[in-house]
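Before any comments, here is the structure.
Only one protein chain is missing; all other protein chains are in place.
Entry: chain A
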């Protein structure tokens, strides 16, 4: 059965691998715990290391619905949880008026019933689903402001939402919740306390090559090794924004499109924009520095194959 929850850490690793996600054991352990103990998983890490991807892969491999809540400053209950359908409510009032129906209590009770409720991702996530509880992705939580973060506390600990006019909606089974943050501000400890936490690091060279093999299969093996080598040494440098896994994949794709079988300094210079996103960083790496890194990577690769 594809959509049962994994029963061990190894199962979790397999599950992620089936979704073309190459994870290390620490991430799989955190994820397994979150699934097993039904608590949200809080993922922090630099942009482009594959935090959002985990939720997508989970939804695909477990056959669950994916509900995504993209956070932004000023995100409020009306956009994240529920909203009343005012236009329909007004119409209902007019209809009641026209038909001479003056039973106000009945009208009021009817106006705030499920018929007029517009459900947003957080409320949808609490609803029962035939395929099992959905995957709820709360993406880039650091972009919201504190009031919304505080609002999430109730949902994440008790998996319920209180709607004043309607009552409390409680999930029959808690959804699988993944929260991500790029750390543009610190998330309050009270929220983190309710979650399992994992810092998603840049992968090491070996794992990054495995990711490339899965995600960019038409890149030549030698090219892939060189790409990973260059990216890894860039990450070791003092850059304003080190390239993430997403950038590595972009770069590899770009090189494949350019029919490159091997890296050359001039090609690096031309395609550096897929890898580095700050002008200062590009100016530093372009030219002689790129050639130096490439030469070093090539000697290292030659040494490792000779061995």
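Here, a residue touches a chain if its C-beta (ideal position, glycine included) is under 8 Å from a C-beta of that chain, and two chains touch if they have at least 3 such contacts; residues count from 1.
By definition in this document, contacts and distances are computed from a predicted model.
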"SCP2 domain-containing protein", "YedE-related selenium metabolism membrane protein", "VWA domain-containing protein" or "ABC transporter substrate-binding protein" - which is the UniProt name of the missing chain: "VWA domain-containing protein"
Full-complex contact with the absent chain, from A:74, A:128, A:167 or A:287: A:74
Residue ranges of chain A at the interface with the undisplayed chain: 9, 25-26, 29-30, 32-34, 36-37, 39, 42, 44, 72-74, 76, 78, 84, 86, 89-90, 93-94, 96-97, 102, 104, 107-108, 111, 142-143, 145-147, 182-186, 189, 192-193, 195-199, 238, 240, 280
